[in-house]
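Yeah, one chain of the complex is gone here, protein chain that is, but the others are all in their spots.
Our next item is chain A:
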């Protein structure tokens, strides 16, 4: 049985606006207990780094936050309301989850960057697409590039800007820099910093030592009964 427990900004939390809270969240698959009594308070504009050993339930927490899965027990609030009262589609546009190894859709980069507009029945804003491509050091020509010809770093960058075409309230990043070289990591960090500068809230999962060292808030998910607060900004 795994046990994970978070306390986030315990001292300053009461004076800040909680954008998302998790209270006594359990997650169980059959007889297997994945998460037990997860308590988490995510402040607006915060940058939370979630660390811990593989299999400790970090991704499960993010998937529950994104409502990709539902907890077996416990409560979750978003923006002051029960998170499960929001329409799932609307909620996921506000709490955007980026996968560790994202899959690109269709044939071209444009197919991926058009998708967020298509699902909102909005006209495609080329200017917005070019702006985001520029932020990740990709030229506007990339819109016509075949996705099969992209490098791993380029694929990850395209996937990430797909999440940011429409700016979400919370960006959930599940080991998005794993396997990337230093240059690509730098580009991803730059994009996330830019999002944060505009008031974005970020939750990261990472195993990268340099990212952990640079974190504002760093909490470890511990398998077992004990929690461990690693670092407090």
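Convention: a contact is a pair of C-beta atoms (placed from the backbone, for glycine too) under 8 Å apart; a residue touches a chain by one contact, two chains touch by 3 or more; residues count from 1.
Everything below uses one rule, namely that contacts and distances are computed from a predicted model.
Per its UniProt record, the hidden chain corresponds to "Iron export ABC transporter permease subunit FetB" from the list "3-oxoacyl-[acyl-carrier-protein] synthase II", "Protein-methionine-sulfoxide reductase heme-binding subunit MsrQ", "Proteasome subunit alpha" or "Iron export ABC transporter permease subunit FetB". Although one chain is not drawn, the whole complex shows that of A:19, A:42, A:66 or A:109 it is A:66 that touches it. For the chain missing from the display, the contacting residue among A:119, A:167 or A:213 is A:119, taking the whole complex into account. Contact between chain A and the unshown chain involves residues 27-30, 66-73, 84, 88-90, 92-93, 96-99, 102-103, 105, 115-116, 118-120, 162-163, 166.
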